[in-house]
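Here the complex is missing a single protein chain, while all its other protein chains stay put.
Naming follows writing order (A, B and C), and every chain is counted from residue 1.
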Amino acid sequence: MSKEKNISRAFGSDNWAGVHPDVLAAIANANVGHAPSYGNDDLTREAVEKIRGLVGGDCEVFLLFSGTAANVLGLQSMVRPHQAVICAETAHVHTSEAGAAEKHIGCKLIPLAAPHGKISAADIPKQLGYVGNEHHVQPKAVTVTQSTEYGTVYSLAELKEIAKAAHDNGLYVHMDGARIFNAAASLGCSIEETTRDVGVDVLSFGGTKNGLIAGEAIVFLNRKFAEDFDYRRMQGMQLASKMRFVAAQYVALLSNDLWKRNAEHANRMAAMLGNGMCGLPGVRLTQRVQSNSVFAILPAEVIPEMQQRFGFHVWNSDLNEVRLVTSFDTAESEVREFCAELAKSVASRR
Amino acid sequence: MSKEKNISRAFGSDNWAGVHPDVLAAIANANVGHAPSYGNDDLTREAVEKIRGLVGGDCEVFLLFSGTAANVLGLQSMVRPHQAVICAETAHVHTSEAGAAEKHIGCKLIPLAAPHGKISAADIPKQLGYVGNEHHVQPKAVTVTQSTEYGTVYSLAELKEIAKAAHDNGLYVHMDGARIFNAAASLGCSIEETTRDVGVDVLSFGGTKNGLIAGEAIVFLNRKFAEDFDYRRMQGMQLASKMRFVAAQYVALLSNDLWKRNAEHANRMAAMLGNGMCGLPGVRLTQRVQSNSVFAILPAEVIPEMQQRFGFHVWNSDLNEVRLVTSFDTAESEVREFCAELAKSVASRR
Amino acid sequence: MSKEKNISRAFGSDNWAGVHPDVLAAIANANVGHAPSYGNDDLTREAVEKIRGLVGGDCEVFLLFSGTAANVLGLQSMVRPHQAVICAETAHVHTSEAGAAEKHIGCKLIPLAAPHGKISAADIPKQLGYVGNEHHVQPKAVTVTQSTEYGTVYSLAELKEIAKAAHDNGLYVHMDGARIFNAAASLGCSIEETTRDVGVDVLSFGGTKNGLIAGEAIVFLNRKFAEDFDYRRMQGMQLASKMRFVAAQYVALLSNDLWKRNAEHANRMAAMLGNGMCGLPGVRLTQRVQSNSVFAILPAEVIPEMQQRFGFHVWNSDLNEVRLVTSFDTAESEVREFCAELAKSVASRR
Partner (left out) sequence: MSKEKNISRAFGSDNWAGVHPDVLAAIANANVGHAPSYGNDDLTREAVEKIRGLVGGDCEVFLLFSGTAANVLGLQSMVRPHQAVICAETAHVHTSEAGAAEKHIGCKLIPLAAPHGKISAADIPKQLGYVGNEHHVQPKAVTVTQSTEYGTVYSLAELKEIAKAAHDNGLYVHMDGARIFNAAASLGCSIEETTRDVGVDVLSFGGTKNGLIAGEAIVFLNRKFAEDFDYRRMQGMQLASKMRFVAAQYVALLSNDLWKRNAEHANRMAAMLGNGMCGLPGVRLTQRVQSNSVFAILPAEVIPEMQQRFGFHVWNSDLNEVRLVTSFDTAESEVREFCAELAKSVASRR
């Protein structure tokens, strides 16, 4: 796609971003001599300890290649094929992972209505009408995405309610934390507060979208789900042989509050972007800007040129809704440039 | 495992090795601005072209995280669940991938006797006695590992015979090329000669063991198996979001004959190691040293101390057989040191 | 469940019914000497030919144990795991087969709104917005149930529109014909007219609900999907060893228009039941009575006693909606008795 060329910075996604220099340096520093493979090395131990520290200690941690795998293998730990996972209709694991959950777990996903990407605790018990009936899949886990696929953020109270509704009914709680850092930064809370303390059992703990090359982790806050996970990771084709280089990235991200600085910056850029767009004629934000993305309806005519220049996604072409994502390396100047350009475009079309 | 600490260089595996400096530099150089994710970037296009060039053009290429995934998703492209894959009893996909093939494809693997890690073309037709009988799985693919799990290398003639036996019977040919570079270096031939020209349909084209951080590719020399593979890769949890950084590694490896220099060096170190060990009292090489590993029986008493110092694997503890693997970064001095130390140890035990 | 005892006839389901005497006689008649197993017998050949005759000739036919299996293995023939099946939100394969489709095929089902159990052709293209995008499952089949889970019947025109919408977009059409005989009887058409002629590619051709002990078939009107199906049936654990006894049941059902007489009778009983209930105070039919079931809201107070006596299911306890199913062996006297009893009950509660 030639239009995707020559974009220095863009709003396409936080995975269009590069790698934070500290992360790159950590990889280079890890490149000394030989180290045992498959995670039997010091850097992996250090990364695991750092992650443990961030989520409040007692847990099991495994590093993976892919966030999709973190979701799928995490859920596989909690449900058997005849059981089911309750999720938002907007959940990445439901909409954007090519059916990996169904293929790998063999179970059904049950989507709930999710205005602004968020499910409601009250909807969970409504899915349990057929519990005990052998003809029907049996819900056994709930998954929430924090921050959501729409850039919104569950409050801690909302998450607690969801976890309570789940646990009260014998269901487990998974959190897709592909952007957990942005959520914590948005809430001004610790990772522990938005995961363990709200009742999460298993956490997909994403690094890639916050400045790594490729690094994802799964955190079993409820240790029982970690049983035999080393085999499931291998069978799930997610065991890195030279794992020290994945670990090094996490160590860098979790040192010197880099995770927080990266996430806060990305969030601030999104807020600035949202503010700059807000009020322009024909422009309407469709979601609250709570983390590092902006969803907005733009005048149809301005989209093609803006998209070519700034590389974002059209989210809903019927509505002319676009998604703009900021990242650790988004520059204020880019945001200003985008807003100025947009202002000019919407003005000129009149 | 405390014994695994503090090893500057070792013979544990080529995945205990680090990353080649050129590869690291390529990653750093790729870290400029934003780029479309999921492989829609220039570096991925360049890597694909370079791989195409190496295997003789016409083919489809996909980058993946994991060599296990290359094997499993490659075979999934060729067989349906009721079919079967004929493999060596020593094949990595059979012995060391935690059942990923059975789990992901749902098919049976049929292991053949494999002296020195190599199957014989003559054994393939013998597996076809139940073709057409609905009670029996139907062999549909043959997989060979080049170089083998025992460091041996199929001759081009052997591979051609195997492919002919397969194709004549309606079976497809997969090659696990986790160490394809070492094989080509050993044979003194091109990658094309040891893959396309011998009749391989689908190739797992490994980079990690030859100096990358983590980079594997699957090459569909027979393009029909690539149909819909983009979905299978995503559903197989192997689609890298920041793919340019995987691609950059391959570009570096395939530039300036780095792949060949790395592989030739590793092979030369293994040959030197084998020569140095050969003839020591109580030491017996159990496999021909044809690529980058040495399999040898050592006197039982010398193993623990040597292992602690040089970090290799005991392959068969009943036989006191060990495996020593060399890599692009094995130093001649290490090889000499190992051989001298071994000579001293076996002498002192008398 | 003690309440389920001692029910001579009931409205619980057409699978609470017994076996038609002709079918039982056919089984006894088949019990002569030995016959090759697994379908290599004359009766199986005869059953297949009879089924072929009913659907207009050119097709492949396989006998199975279970209707769930007919649906799941039929769909498995049409879709790969990364693809998806569009279905009614009320489809048996979606709601009542314990996730067998997800487990066995590994694919996602996409439920459509289905007022009165029927999907609309117009909704099919709306599911195709992400065709070609590797992150999303790819719809490849549409399944319809005829007659539906709500006892309604698609018109031939409706089915043709659905099949056209599917085929125009490269999707295949599966029909869950667990009650295909009741549908054909309702429409006054042949089986061929409501299957092949409307564009069905693969048909689950149910016998059990129309007077068999246990007999289901899958009919590949589009023969390409039958390729290798014998293996998929075996691997799907659906190959009867003494198949002649399944075949004998079908032969009986398809002889002397028994299928039609059974279905017409069941439909007539449902119509009579619906007519008898209609107009009673507090009773409201919720679905058109088009085949062999009646869905109705009853006054809450009358349900327990009526249910104990007539053994039907409460379909929606929030609405006090019940489902009454008639079968080949429902007696007019039972219908009259039910209606009289209901009339008395609703009158007495005033």
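What we mean here is this: contacts are C-beta pairs under 8 Å (C-beta built on N, C-alpha and C of every residue); 3 or more make two chains touch, one makes a residue touch a chain.
None of the values given here were measured: they were computed from a predicted structure.
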Where does the absent chain make contact, in terms of the chains shown?
-> A, B, C
Pick from B:Asp41, B:Glu102, B:Glu161 or B:Glu264: which residue touches the chain that isn't shown?
-> B:Glu102
The one residue from C:Glu97, C:Glu149, C:Asp176 or C:Glu321 touching the chain left out of view is C:Glu97
Please give every residue of chain A in contact with the chain that is not shown.
-> 38, 80-82, 134-135, 137-138, 228, 230-235, 239
Mind pulling the chain B residues that touch the left-out chain?
-> 81-82, 84, 95-99, 102-104, 106-109, 134-137
Tell me where the left-out chain touches chain C, residue by residue.
-> 1, 4-5, 7-10, 12-13, 15-19, 24, 27-28, 30-38, 40-42, 65-69, 72, 97-100, 103-104, 208-209, 213-214, 231, 234-242, 245-246, 311, 327, 329
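Here, only the chains that are shown with their structure count from here on.
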Relative to the centroid of every protein C-alpha atom displayed, which chain's own C-alpha centroid is closest?
-> A
Distance from the CA centroid of chain A to that of chain C, rounded to the nearest Å?
-> 42
Where the CA atoms of chain B average out and where those of chain C average out, how many Å apart are those spots?
-> 51
Determine the centre-to-centre distance between chain A and chain B, using the mean Cα coordinates as centres, and give it in whole Å.
-> 33
At least two other chains touched by the same residue of chain C: list those residues.
-> 81-82, 134-135
